[in-house]
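There's a structure below that I have some questions on.
A single protein chain has been omitted; all remaining protein chains appear in their positions.
Showing chain A:
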Amino acid sequence: MPFAAAPLIAGETYETALRFGEEAAAELAPLAEPSAQATCLRAQWDRIAGLGWPGIAVPEAQGGAGGDIAELAALLCGAGRTGLALPLATACGVVPTLLAGHPLLPEAASGIARIAAILPGATQDPGEESLRRHSDGMLHGAAVGVEAPPAPTHVIAFVEGAEPALLLLRADAPGVETVASLRVDGRLAFDIRCRAAAPDAVLAEGEEALRRVEAARDLGALLACVEGVSAMGALVEQTIAYLNQRVQFGAPLATQQALRHRVADMYVEYENLRGITAAALRAATTEDALPWRPIAFAKLRLGIAGREVAESAIQCHGGMGMTEELPAIRLCKRLLMAEFEHGGRVFQARRLLAA
């Protein structure tokens, strides 16, 4: 029997997410036009909202399901195997953490409020400024490529300055412009530009704003690793399946030692990432606050291992590795993108070196 990856967290949530992800991937695969893909993603978002996913880890009193980190991770674990093109880590983990007890939280939990979060380290195009609050309280500046649910209704923006703050504003407020694009992994991202936009609310200021941003990003990073482990496991399986059926020189490619060894290397990377992620997840579920160091190390590993495994999978598929439609190649692209989410390799390395 060829290799079958075991989930980090099995159970009902995992199974549900896996089934949903498989259907969602099958729906998206034949759509070539970005606009058709965006429409499809919008419908898929409404379905996960109906399933209550954005509120899976939101307290019941605030309209959520009251699940813990393990429950949330199980969701990402199932969806991760399929490379689901919806921003689960952001919507179910990062945003609820940033909103904490805010009155918008129930709407976020039900998926009606669709929120883009601009955190420190958000990117700008050359010549643009990051978001800043002017003395009149209005917001100016830009963030590009911000991963978010379809048609965002709100923006949470971290602004630096003498008193850093976490602000909430409506996406349709005067002075706010959003432009959608598709990322390498087929998810939606938005360029968000503010010219004298008025915030609706201050979510947190000073130390509290920094603390919340950090906790949100670490949770996002941990969940990205969980997704990454699942994606990588599935990718190893699919690469093996491909090599078993592709015949060249009169025999399946799976008989060629060079390719077998490359797959063995992929597997070792996979196991290593699984180990470090399992350890970080255990620490996250047993300690009171999110432990940043194990998460930073795991995210660093995800960057390195993810690229290694994705590149190997593409190589093993030959010309097919350069095509768009294969599920395996979609997983490759998902892995390549995951590196940059919630603090990339370089960010985590600098943070660990500075500590």
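A few notes on this one:
In this section, a residue touches a chain if its C-beta (ideal position, glycine included) is under 8 Å from a C-beta of that chain, and two chains touch if they have at least 3 such contacts; residues count from 1.
In this section, contacts and distances are computed from a predicted model.
UniProt lists the omitted chain of the complex under the protein name "Acyl-CoA dehydrogenase family protein" (options: "Acyl-CoA dehydrogenase family protein", "NADH-quinone oxidoreductase subunit E", "ABC transporter ATP-binding protein" or "Sarcosine oxidase subunit gamma").
Screening A:E22, A:E214 or A:E271 for touch with the missing chain picks out A:E271.
Of the listed positions A:I9, A:L243, A:A310 or A:L331, the one in contact with the omitted chain in the full complex is A:L243. Think of the hidden chain as still there; on chain A it touches residues 1-3, 236, 240, 243-244, 254, 257, 260-261, 263-265, 267-268, 271-276, 278-279, 294, 297-298, 300-301, 304, 349, 352-353.
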